[in-house]
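Before I ask anything, here is the structure I am working with.
Heads up, one of the protein chains got dropped from this complex, but the rest are sitting where they should.
== subunit A ==
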Amino acid sequence: MLRFVAKRLALAVPTLWAVLTLVFVLVRIVPGDPTIVILGDQASPAARAALRERLGLDQPLWSQYWDFMVQILHGDLGRSLVTNRPIITDVGAVLPFTIELTVAALVIGVVIGVPLGVMAARRRDGFADWFARIFSLAGLSFPAFVSGILLLICFAVQLRWFPVISTANASDPMERLRALVLPAFNLGLIMVAYVTRVTRSGMLKALGEDYIRTARAKGLPQRIVVWRHALRNVLIPIVTVIGLYLGVLIGNAVVTEIVFNRPGLGKLIVTALNQRDYALLQGLMVVSAFAIVVANILTDLTYGLVDPRVKTA
């Protein structure tokens, strides 16, 4: 298992390097002179030249690339062009909120999606199956900002169960939790949909396998046959799907944060866009890339836990 972890971590290095290079290139091939974008087209050539120098844009490309990589290796994302604060500080201040939201959505997706999918597969075409199918179709067809607004109107404005204006910053943990519920459900809905689908189809397949007949031949009760023998095997495709949609989830987290006016990376991105803070944008891209690479590593490590063939192969 340790060797498996080490191997997986070593593999992440080239991936990360490729992603960082991509960020570097993307930022530089965006059309338009960044100094004009930042200072406006009325700026004097002298001011623009000064800014170029500050950003290091007067250096040759390879030297910019080198500096960029060395900086990141030191955990330095540069300074905001607007506030001149270190970007890592601003990101660090809001990152916990985004992580909290994403993890909560993931938990909701699994805790609701897995049992729903299992029940749907056990009684094919029964009530649970129809409910699961309609629910997952709805979950997949609503964009995050539409479902977010619907949830707000329904549960915050009309029923007043949850705050309309986010209180995620509150020091009272109960209040913080209350502020988390609606956005987490909004984000979790899509995860529930994906997880339900893959669980249902995986269970339908697994329940027809020979090893299920063996389990029943041992006299195990149906409950154990389903939840232990069949579901254990379906965990593999479930983890795959969660891993695949983690990227989508992180993207939707940004949208959800904006709709619910929560602190987090989403709000920071909007700020960066509004203020044309291109250094901040680049920093945020690096952080997102990191997040997705880490999510992928965690997914692969989870594989090692659910599929014995991975770690012993």
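Everything below uses one rule, namely that contacts are C-beta pairs under 8 Å (C-beta built on N, C-alpha and C of every residue); 3 or more make two chains touch, one makes a residue touch a chain; residues count from 1.
Just so we're on the same page, contacts and distances are computed from a predicted model.
Chemist: Report the protein name recorded by UniProt for the chain absent from the figure; options are "Caffeine dehydrogenase subunit gamma", "Cytochrome bc1 complex Rieske iron-sulfur subunit", "HEAT repeat domain-containing protein" or "ABC transporter ATP-binding protein".
Modeler: Of the names offered in "Caffeine dehydrogenase subunit gamma", "Cytochrome bc1 complex Rieske iron-sulfur subunit", "HEAT repeat domain-containing protein" or "ABC transporter ATP-binding protein", the absent chain's UniProt record gives "ABC transporter ATP-binding protein".
Chemist: Consider the whole complex, including the chain that is not shown, and state which of A:98, A:233 or A:282 touches that chain.
Modeler: The one listed residue touching the chain not shown is A:233.
Chemist: Of the residues A:54, A:85 or A:213, I need the one that contacts the missing chain.
Modeler: Here the residue in touch with the unshown chain is A:213.
Chemist: By the contact definition given up top, give the residues of subunit A that touch the hidden chain.
Modeler: Per the touch rule, subunit A residues meeting the hidden chain are 209-211, 213-221, 224, 228-229, 232-233, 235-236, 306-309, 312.
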